[in-house]
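What you see is part of a larger complex, with each chain still in position.
Chains here go by letter, A, B and C, matching the order in which they are written, and residues are numbered from 1 within each.
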Amino acid sequence: MAETKKEYDLISVGAHPDDVEVGSGGVLIDLAKRGYKCGLVIMTEGEMGTGGTAEIRAKEVENAAEILGADILARFDWGDTRLEDSYDKRLALAQIIRDCRPKILLAPYPHVGHGRRQSHPDHVASGIITVNAANLAALKKADLTGEPHLVTRIFHYFLPPGVIPNFVVDITQHFDQWIKALSAHKSQFLNPEKSRDYIESLTAMARSFGMQARSKYGQGFCAVEPILINDIMTLAEIASETEKKVDPH
Amino acid sequence: MAETKKEYDLISVGAHPDDVEVGSGGVLIDLAKRGYKCGLVIMTEGEMGTGGTAEIRAKEVENAAEILGADILARFDWGDTRLEDSYDKRLALAQIIRDCRPKILLAPYPHVGHGRRQSHPDHVASGIITVNAANLAALKKADLTGEPHLVTRIFHYFLPPGVIPNFVVDITQHFDQWIKALSAHKSQFLNPEKSRDYIESLTAMARSFGMQARSKYGQGFCAVEPILINDIMTLAEIASETEKKVDPH
Amino acid sequence: MAETKKEYDLISVGAHPDDVEVGSGGVLIDLAKRGYKCGLVIMTEGEMGTGGTAEIRAKEVENAAEILGADILARFDWGDTRLEDSYDKRLALAQIIRDCRPKILLAPYPHVGHGRRQSHPDHVASGIITVNAANLAALKKADLTGEPHLVTRIFHYFLPPGVIPNFVVDITQHFDQWIKALSAHKSQFLNPEKSRDYIESLTAMARSFGMQARSKYGQGFCAVEPILINDIMTLAEIASETEKKVDPH
């Protein structure tokens, strides 16, 4: 496990050993390739999953992190299928935020889906803990070491139906490596005891996000307020370049 | 009036002589200052407004355009309070789009507000004509001269309540010049016969958008799909720089 | 038909001869009993209805208006099943608004239902014409006689599913008389050729609105913006008195 006293540009938080890869892996690969420093925090050991064990999954997440080019900052054992927001957990994550001083936090969507389909309770809980920890990390009086740190933005992955992403990050270029990172979670996605073709499902999910924003493969995120832009033309330039690659007519 | 055969980066479309200034003026000032070329299309002469006349308002919009640093590409006389989508109007605007080849179109929100508050019917109509014209301009077989042109993105201003902007463009630096551009519409906003303090209202509107995205003054836009991003860190960088200016603690 | 030059407190607009009664009849009865002056405008003759004819329905609406205590200000023949917003229709209704100077306009919800269930196109059209006419009536330059008149508020009835009313008016005290007014439309609601029990359905609708706001029978309305209140305690007092009548424990 990496020492946690260096500064990080972005931390992606997950409830189970494969959440970060599924929801934000393509973005992490992109950032690592361009020299940004990304960290991972995993809140449970995923010990209740049908495939694998806590030990096997710990090894898998190390392999996946290497493929992503990200450092594992912490792996907590906060209880698979029973993760709940609590003050102690907020403090533990807030300390990591103070130490690593990321500009961006990524975490699962912190509300149960409105309208339809309930989110997994561990996912919702991990999103709530993250938002609350970010709040604590910025408070001068919080019972934490180090200087207060205000994360610039928190974005959420694992959006329930009816929550349209604010923005989609194009991951077309990194698609193969993303699949490689997912495949590191053998016990989950390439387990012969499980009959479903998980890699196909995850590909379809990325394709579906991509279609929404007119790219090929994408990962969608929900911001907690409107995105702040200073140059509206960049939105057209990004779109135009990406579409040229997808659909070169 | 500018000749329309040059290429433009962005065209902002309005129903009345002051719509473009109110909804997108700060953004236009910003683009002009950074060397982008912006054009304006105004669909009616605003002859039904309580203040001013078609002639007075034509002069005002010229003054405003100069302050914005944008060219007036066309002023149509399509009927204040009675603007309606029609094939001829779509073709007329589509021809301008083909000639000017903008990457971005700005136009009023093209749907009546869902939930509450009806939008002005002219605003809705101008948004619909713009969306339909953009579609026609890209069709090889449309009855238009010049090469087909596909606008990269259309963004909408004049969002009804309940439509949260996808993104807000910070206009804090350009706020004074924006007020100057609005003030060019003397018959509308500085008319002693009208008792309301319009400049105060418009300032409050910009402040309200700014608050939503954590800047000082802003203009909000709704995209027709999730925004496509290629570098998630830029979102933090923009936010971080803007907030430093607004709130330098 | 009443002469239209007197001032009215409220005008309720409908597309067909029974719309106003169904959507706002209980409220009209209440206002008449307390000395307010209410007028009705009906946009089509309802000639396409399975029961009745234009002539029969004209007579029925006169009987209903008498039971409501409201004046019929105008009955237009703008085409049942083919009503559409047009500038001429806006002007015709705007002239009535200028002449009668109502504080409140009631009209069907002017948008097709969002999400599910399409509204009857005549209903939507009558709502749109009303909103646009109100706008015209306030414009100094509109091609109308008389002084400009700004209607204070427009409220909508016939809300599609998913549009929760802003407010419900309790009509429990006037329920019997409302049923009497509905029953004046014999060709529609008491027609032995039609098998459905319409009076039962309309009762269930009023009961359903009543339940939403904790009264017995109600009629629900959607305002075009948040309601403006100057004394928050009146909201509790109204609720408390009404509930005492419904549920005197």
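We adopt the following convention: a contact is a pair of C-beta atoms (placed from the backbone, for glycine too) under 8 Å apart; a residue touches a chain by one contact, two chains touch by 3 or more.
Fair warning: this is a prediction, and the values are worked out from it, not measured in the lab.
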item	value
Full complex stoichiometry in copies [only 3 chains shown in place]	6
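Going forward, only the chains that are shown with their structure count from here on.
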item	value
Category of the chain touch graph - line, ring, star, complete, other	line
Chain whose Cα centroid lies nearest the overall Cα centroid	B
Separation of subunit A from subunit C, taking each centre as the mean of its C-alpha atoms, in whole Å	52
Inter-centroid spacing, subunit B versus subunit A (mean Cα positions, whole Å)	36
Residues of subunit C whose C-beta touches two or more other chains	none
Touching residues on subunit B, where the partner in the complex is subunit A	9-10, 27, 30-31, 34, 36, 103-104, 152-153, 155, 164-170, 212-215, 218, 220-221, 223, 225-243
Contact footprint of subunit B on subunit C as seen in their complex	87, 110-111, 114, 128, 131-132, 135-136, 139-142, 163, 166, 222-226
Contact footprint of subunit C on subunit B as seen in their complex	47-50, 81-82, 112-118, 120-121, 161
